[in-house]
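Handing you a structure now.
A protein chain is absent from this complex, but the other protein chains hold their places.
Labels run A and B following the written order; every chain starts at residue 1.
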Amino acid sequence: MTTELVDRKIYEREELATGTDAVAHAVRLADVDVFSAYPIRPYTGVMDRLAKFIADGKFDSEYIIADGEHSQFEIAKHASSVGARAFAGSSGTGWLYATEALAATATDRLPLVALVGNRALDDPGAFGVEHNDAMLVRDLGWLIVWASTAQEALDTTLIAYRVAEDPSVMMPCAVAIDGGYLTHSQHIVKIPTKEAVQKFLPPYNLGTRRMHPDNPVSIAPQINEDWGMEIRRQNWEAARRARGVIYRAYKEYNEVFHSSYANPFFEEFMMEDAEIALIGMGTVTSAAKAAVKLLREKGVKVGYVKLRWFRPFPAEELRESLSEVRAVGVIDRDFAHGGPDDGGVLFNDVRAALYHSSNRPQIVDFIGGLAGREISIEDVARMVRITANHKGEGELVTWIRVREGNGAGMERKGGD
Amino acid sequence: MSGSSRGTKSEAVSTAEMEKSVLRLEVNYRGIFQKSLAYRITNDLVYAAHSEGKTAFSNGRYSDDPQRNGVPCANFAFFSDALSEDDLEAVASASMDIDRANVVVVLDDTMVKGLEPWGHYGIRPINEKVIPGGTLLIVSRRKPEELIRHLEKKTFDYNIAILPGDQSFAGLWYYRDDATDVRTIAAVARVAPEIVGIHSVEEYVKKKYNDAAKVKSLQEAYDSVVVREVKQSEGIAWPHSKPKLPSWDSFDEGIVVKSVERGFTLGPRGQNRNPNFKRGTSKTQRPVIRFDTCIKCTLCWYDCPDECFDPTADGLYDVNYEYCTGCGRCAQVCPVDDCIVMVDDLNFEDNSSPWEMYKRDAEGYVKWLEEKKGKVRFMPSPVTGKGVRHTEIKAAVPFKQDGGN
Partner (left out) sequence: MAQGWRGKEAIEMATTTGVSKEEFKNAKLYKSVHGIDMEEFYTSGHRTCQGCESALVMRDFVKASGPRTVVTGATGCMYVANTSYMTTPWVVPWMHTQLGGGGASAVGMAAGLRALMRKGKIPDEKINVINFSGDLGGGDMGLGGISGALQTDYDMLIIIYDNESAANTDIQATNMTPWGAQTTFTPTGSKKRIMHDKWKKNVAPMLAIGHPNCKYVATACATFPPMDYMNKVKKALSIGGPTLIHTMDPCPKGWDYHPRYSGDLGQLAIKTGIFPLYEIIKGEVNYTYDARKTKRVPVREYLEKQGRFSHFIEDDFEFVQSRVDEMWNDWEIPGVAPIKGWLSVRR
């Protein structure tokens, strides 16, 4: 593999960067006006880096160290309300502490972009990745996108501002990256030039909703039963419109940065003629791709779908992508105890999307990688075997790499 | 079953048959002051009807909460001698408000001037929900004709009933029992025995209170109710329109409302105000001002929590009654004897500018005003439920020829 030459018109340089460094660069390049910080592992790196940018005079932004995540996100929300581009972020239980502000940011239709460095929720305290934190806002009117490489984290953050601030969308967007993995491992990342970013990302314009004496408005007066349905409907429509805007944003991004994002919602890996497909989000992608490649060499017709956009959920595109496969295995780095068929969050969303598929494939779920546990190439290969051999009856969920007790086999009957 | 066939069939259901046995009652009252009273009335009616074997339940209009002093509120009670609890709930109470009532009770007669319980509702007539042949039952010292002249003209005949009595104001923690609760229930039994009979009411009150005075009050009330038919020709063309609620795609996204446009000039209505929510229907009394004795101290304007005084070029303060809630703070702070006095709002026809009237004919205004005021002054005790002190003045303060200039 050869190192790609950096186009100096588009990229200022390459840097060995963590996922949080990459996002910090995007925030700096987006000319964010206000960001607020509060420490919690593993997202904190982004704030550390932004603080250093400020200290070194490389970034012109208001920087507020908040007294807690609730304040942190209220600060960002209200900065956004005066027309300032804002950034915040959190992880795990910190993100949950901000939940009230997160919900109101969405209903206020303020296009804040936030980084979620995915982290397991307390108790017990744990630093490792789980997707439940970001997923908490999945029904609240947030856009949620997962990045799985440092470069993608940078690109996605810029795209997130473009989509969130589109006048037809105006919704906040969470950029999620796997804590411990992507937040902390370092990869070579191409850092765009400010000029190129300006070409891609128009200035934030809140229009007639801006809180300013020249634009006197009242935002969010109390409603009664005469208004809630219509207001919720407006938000529902905006989330639907976001799908089209996401397509446009990636097309524009590809044009400016000569990047090659095909379907913006997910990346299809070896999906041509695949009979078996796995689908997952985040850094599990590396292991998944490696396993798929190895299995393809053995003649197994398997592919992998790396989902990026979780909200809005690309149901129609997934039905299309999975229309020819006979079985689908979903990798959930989350839990939804007691949910339908005891599956994870992603499993049930994918399954709901495939319900209306003309050729409805078998679908099973894998819960793994919780609280930072690894998912290996062998684990993914095992998932492919289980998916391929599952009859679609009985238990649909397999826990991956969990210590089973009392001699109960790790392998399900029929799994091999 | 496919969605479409199921949809078309279920939409065709009719509730007319169920509707036949349903009786609805609405109690209009002033927020907080009369909350306990209103709940006593609807609760006791439900108990009494239940004792007759009827199905009955009650609720308060949810959007009234949190209640604000003076803001019109409503309680509802529903009765049926045929339906189950579930069916009655489904037929009568599927919405947060009701659209019709057999009996509309009014605990403060100044509400006949209309109600605006929430922003963007417009001022609605108190008899809006009365059905043909139904009854508007008002606690009042007035004659029916004095009240009918404020009511909306209906397209059918209905009844007005007067239960003689004063507005019963208690507060939140302190409840003053002046028997208005049992008197009102008795009056309901009188005008709508199909809801509950007087015998059941008596039995219920005896059992609940074991108080001969209460029972006596209700019997007296039953006998004192005056009922009169209101012909469809009576009343006024309602001057206030009902705002139309927009569809979801015809108002701005982002829960944004344009501020009141900045605007101020000296003189009547010189201050821009919230055009879509006027608070005037909150008042029971209005402040009337002797501009001729005013010393221009500013305190009425300064102390007004509803911003309804308009400074004028001559240093006086006009009052905009459309927005005045009748709290009485101006009367309390005014340092001049008998200069600002709270007077029953029903004594007045409209909300026009008193200052303009004064400027047209100062002496005529004062004479007119003193007639409206009468000789009796009302001073509420600080703790709301502890009553009102009435004092009679000997004579009005004489007109001051060059006052207010």
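What we mean here is this: contacts are C-beta pairs under 8 Å (C-beta built on N, C-alpha and C of every residue); 3 or more make two chains touch, one makes a residue touch a chain.
Remember, predicted model here, so these are calculated numbers, not experimental data.
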Wait, the hidden chain, what does it touch out of the ones we have here? A, B
Candidates B:18, B:299, B:357 or B:396 - the one touching the absent chain: B:299
Going by the contact rule already stated, which one of A:10, A:24, A:46 or A:84 would touch the omitted chain in the full complex? A:84
Of the residues A:12, A:33 or A:275, I need the one that contacts the missing chain. A:33
Contact set of chain B toward the excluded chain (per top definition): 31-32, 65-71, 118-120, 171-174, 251, 255, 257-262, 264, 266, 271-279, 282-283, 297-299, 302-303, 305-308, 311, 320, 323, 325-329, 331-338, 341-342, 377, 379-385
Take the complete complex as the reference. Which residues in chain A touch the chain that isn't displayed? 31, 33-34, 36, 60-62, 64, 66-68, 70-72, 74-84, 86, 100-101, 104, 108, 203, 211-213, 215-224, 226-227
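In this section, only the chains that are shown with their structure count from here on.
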Roughly how many whole angstrom separate the Cα centroids of chain A and chain B? 54
Per the touch rule above, chain A residues touching chain B in the complex are 107-109, 170, 208-209, 216-221, 223-227, 229-231, 233-235, 237-238
Using the touch definition from the top, list the residues of chain B that touch chain A in their complex. 62-63, 96, 118-120, 245-249, 251-259, 261-262
